[in-house]
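See structure below.
Selected chains only, in their assembly positions.
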């Protein structure tokens, strides 16, 4: 998986691949320091992510493993919201309460 | 998925992989600001996209999920036409009426 | 799919993955202006392509969709020969007669 940050939404009315009703979000990839890598993707959201959330992105055929994306044209799916990233006992990221 | 912009068509008479009758378009990948990333692909069109349209591209095995691309040698499929991209209430892109 | 140009052949006698009898060609990837992108791959040819031909390359599991590459270790297959690339009524590429 990759780390990403949700930065926007995509509206698309004419679409194929059983994507109707699915939320498509613009996500920028982050590196391990949560710095923007200047790469972006349009991802199906399965965890009700919001703008600014740090998320886990799953690509390739594994993007279709969730109930919501099964048999859809999903090639990159938001499969988790990141609460924290740590190295040993040191936290490099912690989601604020109420976020 | 990736964001792309349709910039041309490919004509190919001698082909394999059940691609006969499918429209193959040249698409440049766009970043979140809809700037050209200098990367291109030849994609199967399933949504009747036209030159200049901003589209959603689905790659890998998920490119074969649509009825039109099932059992074809599609590895990158245009699966949606983008109407708008927004961040909160701010629209960074809106398709013009009649486009 | 990607656009490529055939530039050579690979000879390999000791191989696995049901590749016996298949023609393996060296292809350089091209951008939308048919400029060399400095990336190359070794691809299975299913359309009897020749040196210098502009071709369509299909990768990932879709590379195994053609009858010739089914159940083979093909991850990148030449699935079409490009006759022309156009944008509206303007042709940026047309294969010469007798090529």
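The first chain written gets the first letter, and so on, giving A, B and C; residue counts start at 1 in each chain.
As a convention for this text, a residue touches a chain if its C-beta (ideal position, glycine included) is under 8 Å from a C-beta of that chain, and two chains touch if they have at least 3 such contacts.
Just so it is clear, the structure is predicted and the values come from calculations on it, not from any experiment.
Shown are 3 identical chains; the number of copies across the whole complex in this structure file is 5.
Criterion: only the chains that are shown with their structure count from here on.
Taken together, the touching pairs link the chains end to end in a line with two free ends.
In terms of their C-alpha centroids, the spacing between subunit A and subunit C amounts to 33 Å.
Per-chain Cα centroids separate subunit A from subunit B by 21 Å. Within subunit C, residues 61 each touch two or more of the remaining chains.
Every residue of subunit B that touches subunit C in the complex is listed here, in rising order: 7-19, 24, 26, 28, 38, 40-44, 51, 59-61, 63-64, 71-76. Every residue of subunit B that touches subunit A in the complex is listed here, in rising order: 1-3, 31-32, 46-48, 56, 58-63, 65-68, 77, 79-88, 92.
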